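Excluded from the complex is one protein chain; the other protein chains are retained at their positions.
Now for subunit A:
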């Protein structure tokens, strides 16, 4: 059996008297898109936050490539190669695309200009941004020097995905990437998710949109009442059955 790239065991997270995660497991296999679905309050967000370092679980373990890891901050998770595309996108609208791709990890110029005068390597970062956008086939964006606020919602999403793909070496997590988008823009983002997977990066996709989930996911993790209720194959389970398991109306097959 292949080692999961990312594996969580018995994650527990309590907020006061509310238990958001009640011993949740998760396995992400190499090169797959794993969708995470669940009703509101099922613990999807808490699960994703624990994996991306945004919250520290009270109990449980996380393994990256089989070795245990613990993230105190999102920066720790990023350093380990886990990039997250947040629902809020986490882009600075007045900065340009290249600046956003490198936000928080800017590159400096070589030599004295960089070491003494701390000058940024703007040219280098623009070129690298261009390469990353091209690599993902994001052709609608002409100029990496364009301010992000002049982009459409889908293009902004593309910038956020490109950033995750450019720096994520192990895992990319996407939280509701199509929630705020129109039909055509959703289409482009779904294609992007496929592109990221085809580059060999496994993706965890959190989404409420069943057609989208069934279109791109290789496996579907169904979260219910703070636990993993089931993992199903989208080719053998119907959309309505997945929803039924999610809401508790149906017991998962084989249980």
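Everything that follows uses one rule, which is that a contact is a pair of C-beta atoms (placed from the backbone, for glycine too) under 8 Å apart; a residue touches a chain by one contact, two chains touch by 3 or more; residues count from 1.
Following the convention adopted for this analysis, contacts and distances are computed from a predicted model.
Of the candidates "Fructose transport system permease protein", "3-hydroxy-3-methylglutaryl CoA synthase", "Stressosome protein rsbRA-like protein" or "Inner membrane protein YebS", the chain left out of this view carries the UniProt protein name "Fructose transport system permease protein". The omitted chain makes contact with just one of the residues A:29, A:90 or A:210: A:90. Contact with the omitted chain, checked across A:4, A:57 or A:74, is made by A:74.
Touch with the chain that is not drawn comes from one residue among A:80, A:99, A:190 or A:203, which is A:99. Annotation for subunit A: contacts to the undisplayed chain at residues 74-75, 78, 84, 86, 88-95, 99, 103-106, 108, 117-120, 122, 147, 149-152.
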